[in-house]
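Of the protein chains in this complex, all but one are displayed in their positions.
Here is subunit A:
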Amino acid sequence: MVISKKPRSQNHYPNPNFMREDRTEMSEDDDRSSPSDSVNTIDSCSNKTTSGSTSGSGPSSIPEYQAPYPDQVLENVLENVLCFLTSRRDRNAASLVCRSWYRVEALTRSDLFIGNCYAVSPRRATSRFTRIRSVTLKGKPRFADFNLMPPNWGAHFAPWVSAMAKAYPWLEKVHLKRMTVTDEDLAVLAESFFGFKELVLVCCDGFGTNGLAVVASRCRQLRVLDLIESEVSDDEVDWISFFPESATCLESLIFDCVDCPINFDALERLVARSLSLKKLRLNRYVSIGQLHRLMVRAPQLTHLGTGSFRPSEDVAQGEQEPDYTSAFAASKSLVCLSGFRDIIPDYLTAIYPVCASLTSLNLSYANINAEQLKPIIGNCHKLQIFWVLDSICDEGLQAVAATCKELRELRVFPIDAREDSEGPVSEVGLQAISEGCRKLQSILYFCQRMTNAAVIAMSKNCPDLVVFRLCIMGRHRPDHVTGEPMDEGFGAIVMNCKKLTRLAVSGLLTDRAFNYFGRYGKTVRTLSVAFAGDSDMALKYVLEGCPRLQKLEIRDSPFGDAALLSGRHHYYNMRFLWMSSCKLTSGGCQQIAQELPHLVVEVFNHEFDEDMGNFVNTLYMYRSLEGPRDDAPKFVSIL
């Protein structure tokens, strides 16, 4: 290739104070900065959105072999080649080769991923990347989902949408997670992007059905409107009626979280004129009778989220009901089922005809027991993703283990999310799953009691585990058979699961567990800790031992300033650190803020906490190119 003219490829400038060497194994999530190189900071690569650069990629720090004038032929060739690179990670690497590659990569990148909306400003992102078609933005950290973050903290979509409105008129896709989006933002979006195709809002808030109506009516090319676990206010607007009257391009319409009544007739007509519709997830205001009508209209659906799985109240008892089973039988393409809100379990057998082809089944809103589950799950041989409530008990999980040999992802949610409730699932269910579902990659399991033995068994039986999240709901609860801490179980997971990237721990855990994490958790990127550990050593083990760690969220654990400071070598490699109700003081937080100027160190304290003296309630810190944000509310201090 002609590019051999440029002899230098990647430059690794070991800089232990700031960077890790092993860039080539950088995960997709890994965004890095080069805070030490001011030239690059202003000019080019130190942009969170792609990779960091080392000191190696800018012209100022290495003698460069470069022609005095840009080689247009070379750049054209590069452009045509680089447009085939789709993976973010590959593009990040390519952009580091030299200025030319950096420039061309920026021109050819079409998907912009920003893992922390405050790590980089809209202006910086839009100046570097000028031809973006798709934007993914993530805002608040995950613990915000559990009321640990005061409201109005930030993560506003507004500055982004207005910057993109000017920079990316050809923008097609916007994917937001944990951002605050207003109706006005949606209006700007709808007005600014003519060919807009996909809007996906996950765990977002701030908007209502007014905003949806604007999107529906203005985005004539809309293919995907997915609202997932977002808070949508009911503005009493019949937004479904705002879709174009003519045939639509809709391929996916997900609105199960929009908790307000909809105009069903309008929805039925919409489905009838949306011939490309493949994914449809209804909210609970759609009854099973209405579902039937929709299924008859759209037998081509591949993903279906039912509404309320029961007749509406105005259906008299004993009245002739449609044949739901036939409707399912006719939907030959269905591979993914969800919904089942307010289920009357007797109706569940209607899905029987599709069980054998299902790859994904979400029963996590369906209060059913093992007996009701068995006839269904017994036929789900191809099932790969299964979400369920613990109402099925260990016995139900045993049935899953017996049939679902292809299972990749399991999530067991508690029907009674309190610490003291009777737990219907336990180590028995976990053990059964580990024995039956050997291909398991991801598990989220809520329970009241657990044993090390079962967790160890899973670590050995399921070597492909990538995500292991076990939530023993009673805080500090030990192995209920041996009385021991859960150290050995979680230790075995990091030891035996060589592909593990995400870990969430619970139960009684001592520093020993964290020692295991530091020793063996070499691939872990995300770690969630709650009510665990004995001392600063625990956090030190992790910060010193886990080179890939990017997201660390800790609550209610006895880690103080010394532990915080011990991670200084690593924080620029991380997306964020969250520590709430730990033992941090403002002194410690100040110190880390001073030592690492490219970290934004946010501290939340409330007036009531004055009697806490020096202790910091919540620390949320993240690397950023922009310095302190200007939209922080009063209760946030940025150090």
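Simple rule for what comes next: a residue touches a chain if its C-beta (ideal position, glycine included) is under 8 Å from a C-beta of that chain, and two chains touch if they have at least 3 such contacts; residues count from 1.
Following the convention adopted for this analysis, contacts and distances are computed from a predicted model.
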{"item": "Omitted chain, identified by the protein name its UniProt record gives, among \"NEDD8-activating enzyme E1 regulatory subunit\", \"Sorting nexin\", \"Auxin-responsive protein\" or \"Phosphatidylinositol glycan anchor biosynthesis class T\"", "value": "\"Auxin-responsive protein\""}
{"item": "Which of A:355, A:509 or A:639 contacts the chain that the document leaves out", "value": "A:509"}
{"item": "Which residue of A:207, A:446, A:541 or A:576 touches the chain not shown here", "value": "A:446"}
{"item": "Contact with the hidden chain (one of A:323, A:419 or A:631)", "value": "A:419"}
{"item": "Contact footprint on subunit A, counting only the chain that is left out", "value": "143, 145-151, 203, 229, 231, 257, 341-342, 364-365, 367, 389, 413-420, 446, 471, 473, 475-478, 480, 483, 485, 508-510, 530-535, 555-558, 580-583, 606, 608-609, 612, 615, 617-618, 635"}
